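Missing here: one protein chain of the complex. Every other protein chain is in place.
Just so it is clear, A and B label the chains in written order, and each chain counts residues from 1 on its own.
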Amino acid sequence: MATTTYAPLPAQTRSLAAPTSRSGIWVGIFAITMFFAAFTSALSVRQGSGDWSHITIPSIMYANTLALLLSSVTTELSRRSITKSQASGSAMRAALPWLGVTLLLGVAFVVGQYLAWRELAARGLYLATNPNSSFLYVFTAAHVLHLLGGIAGLLYLGVRVAADSTTLRRSSFDNTAIYWHFMGVLWLYLLVVIGIRL
Amino acid sequence: MEQTSAQPAHVHAPPKTFLRKHVFSLDHKVIGKQYYGLALVAVFTGMALSWLMRFHLVWPAAKIPGLELLSKAGAPGGIITPEYYLSLLTMHGTLMVFFVLTNAPFAGFGNYFLPIQIGAEDMAFPRFNMMSFWVTFVAFLVLLLAFFIPDGPPISGWTAYAPLSAIGNDAGPGLGWGQNLWAISIAIFCIGQLLGSLNFIATTLDLRAKGMSLMRMPICTWAWFVTACIGLLAFAVLLPACLLLLLDKLAGTSFFIPAGLVVSDRLQPHAGGSPLLWQHLFWFFGHPEVYIAILPAIGIVSHVLITSMRKPMLSAKVLIYSMMSIGFLSWMVWGHHMFVSGMNPFSSLLFSFPTLTITIPATIITLIWLGSLYGANIRINSASLFALGFVSMFVSGGVSGFFLAQPSIDIYLHATYFVVGHFHMVMGVAAIFGILSGTYFWFPKMSGRMMNETLGKLHFWITFIGTYCIFMPFHYLGMAGNVRRYSSFVDDYMAPLMPLHKFISIAAFITGAAQLVFLYNLIHSRFRGAPAVENPWDATSLEWSVPSPPPWNNFGGKHPVVYHDPYQYGVKGSKGDYVMQDSAEQPATS
Partner (left out) sequence: MGKLFAVVLTLVALASAYPIVTHMYAQPEDISTHGHAIDEQLSDTMAEAGFAFLGAQLLLAFFVWKFSNRKPGAKVTQLPGGAKLMVATAFILVGTEVLALGVLGQKAWANVYFTPPKPDAMQIQAQAGQFAFYFRYPGADGKFGALHPDKIDEGNGNYFGLDPANDIESRDDIVTGELAIPVNRQIELLMHAKDVNHSFYVRELRIQQDFVPGLDLSIHFTATKIGKYEIVCTQLCGLGHYNMKAYLNVLSQEDFDKWLKQKASEQ
């Protein structure tokens, strides 16, 4: 067999201290996308059944959308309050005010969705009423559940920052922000689906 | 060679308490062993269920003492009822596919060895990793609970086709809370798998040691990585399917149930659902799932073979690309489970082409193995015997796939024992051989002790011959038109096939008994086995450069550097005919 001369690869240009969790959040987002893709394809198949009567979504959902989009803005404001040189600890406190606003907007969205469901119920549209309503509730409930996860993440950040944690990494902020933005993008997609197709 | 460099502080400190060390451990090695242990419990449970099934098929009137204690309704007087047979069948499939084949080769060995093989201290998210195991454990308990409720386990098979699975008890026993528990268990299982896959992918992408380029990772690391990518997307589709099923069962929706169904003389209050929708969602997950079951075994067997052959494969890169092609193609073939399901027949034809095409990467892999054996110097031991056995089983199982991939032939063979023979050969035998090969190979590393070789070889011979005796005949039964999922064979044409069924059942009991030899070997060696050295197989990958068993942080706080691929065999190294991956040594010219 031929002999091989071994040479180590050139030193990795990527910093050895690169945060590990960054690819994780994208992997997670990928999985959640597939989850909603499955629901969407179920909707496509089901729509072929013919017993379809359009549902006008409650107008409060538009207000909720605004709140969620605004919360993405405030997330960025919060994240960017931490200037680059501040790696951790009490220096992160600068992020707290906008973080708090983000949380409020997030909670407002959830409350608003609940009110939307109440309005649907008042119209006689429940989960099992007809195929459209089933999907409407499934889509919005699934999104809210994932959003609650995001709210939990924001709360966790807030608590750690307020406690002047020294082990909280900047990347945790970035990843939570990415997740939060994804929740907004996902909601926009769902709004189109439920607004137009349902 | 190691180097200490400016790596970030590790995510978790060494475990101190008993709970942290052995129960709620963040250590990927402990988690890997926990998954393996869970798979062990599941496989023996699933095997016991199959014995009950095989027994009932050939001796339907026989009493099985004690069975009425497990289920008074299902086995009154110890005689299995038709519905209980179907319950056993459902739970057998569910346990084996989910809790054995997804757990052991992937979550078990993958968790244990992937970080070490890439030179990392642990997985990227140890907390998520711990959660993934305990979530899977909860899913297991929820599933088993179905045995102990009055309704009993569901009777709809591991495939749980709607509307049988969606209507409830009107359609039969076990379909009420039995089915609900099944769906809840599987939904929980999905979440565990998603957390696990997340870890595998992030760790592989971000935590490789210096010099460990993607192409220098061992083949089995690649197999785990590709499997995790498939798993991430597949389980993300099964979860919504189970949720929609639960909504149909519990909330009165009609995702899968059309109007006008009369079940047990009752008109069902549903409208407009599509049974085929369930099949599409399920098999969109289900087909990639079987590749999740086989790819890690392909990786493990390749890994073991290289070490046993004392030479590299003809091309590791080709093997890796073939695994990736299988992963890619696996998304396009799900309709081959639905050729005669009522789906558009044109779709059936469309699905058959990628299905047949997948034969190509599978053949490439097989030919690479065979071609690599040429000129080798194979060391025969329990691990390599099971690896070689795997090659044989993979061929057998793959070849029967040829038939089923063609819709015209599937018209005759669908839902017969031919299909059961095919998937048992690839999943029930080949994948298990992969797990067993990995066990014999890695046991010394994981426990610091050697398994008993004599018992291992005995285990191999009985299992190799025994599984051929069990599952080859399934194909003959299928050719004769023996229908599957029947609790008894009452059709006129079945009488001449009964002697073959008897042969199969007896082979099954003997082969099953041989697995107890393995279990004994496993447990006895764990406590009394001969002490193992660091590298008992003269292997090159990073797991063989650390102590047996490895310390909690794998590399003792040092960070390995690798200089080449892990296939430097058949060279003149200072330690023998190999050079370890973390060695910069230049072998002598031959």
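Quick note on the criterion: contacts are C-beta pairs under 8 Å (C-beta built on N, C-alpha and C of every residue); 3 or more make two chains touch, one makes a residue touch a chain.
For clarity, every value in this text was computed on a predicted model and none was experimentally measured.
Novice: Given the contact definition stated above, which residue among B:63, B:485, B:502 or B:526 touches the chain not shown here?
Specialist: B:485
Novice: Looking at the full complex, which residue from B:20, B:63, B:127 or B:457 touches the chain that isn't shown here?
Specialist: Only one listed residue reaches the unshown chain, and that is B:457.
Novice: Given the contact definition stated above, which residue among B:115, B:153, B:327 or B:407 touches the chain not shown here?
Specialist: If we include the chain that is not displayed, B:407 is the one touching it.
Novice: May I ask which residue of B:38, B:52, B:67 or B:86 touches the chain that does not appear here?
Specialist: Looking across B:38, B:52, B:67 or B:86, the contact with the absent chain belongs to B:86.
Novice: Looking at B:50, B:71, B:117 or B:348, which residue reaches the missing chain?
Specialist: The one listed residue touching the chain not shown is B:348.
Novice: May I ask which residue of B:105, B:240, B:273 or B:428 touches the chain that does not appear here?
Specialist: From the options B:105, B:240, B:273 or B:428, the contact with the absent chain belongs to B:273.
Novice: For chain B, which residues touch the unseen chain?
Specialist: 81-83, 86, 155-157, 161, 163-164, 167, 171-173, 257-265, 267, 272-276, 309-311, 313-315, 317-318, 340-342, 345-346, 348-349, 352-353, 356-357, 359-361, 363-364, 366-368, 370-380, 385, 388, 391-392, 395-396, 399-400, 402-403, 406-409, 411-412, 414-416, 457, 461, 464-465, 468, 472-473, 475-477, 479-481, 483-493, 497, 500, 569-570, 577, 590
One rule holds in what follows: only the chains that are shown with their structure count from here on.
Novice: Per the centroid of Cα atoms for each chain, what is the distance between chain A and chain B, given in Å?
Specialist: Using C-alpha averages as centres, the distance is 33 Å.
Novice: For the complex, give me every residue of chain A touching chain B.
Specialist: 1, 3-9, 11-12, 16-18, 20-24, 27-28, 30-32, 34-35, 37-39, 41-42, 45-46, 48-51, 127-128, 131, 134, 138, 142
Novice: How about chain B: which of its residues touch chain A in the complex?
Specialist: Contacts found on chain B: 5-8, 124-125, 194, 197-199, 201-203, 205-207, 210-211, 213, 232-233, 235-237, 239-241, 243-244, 247, 251-255, 271-274, 276-277, 280-281, 284, 311, 561-564, 568, 570-571, 584, 586-590.
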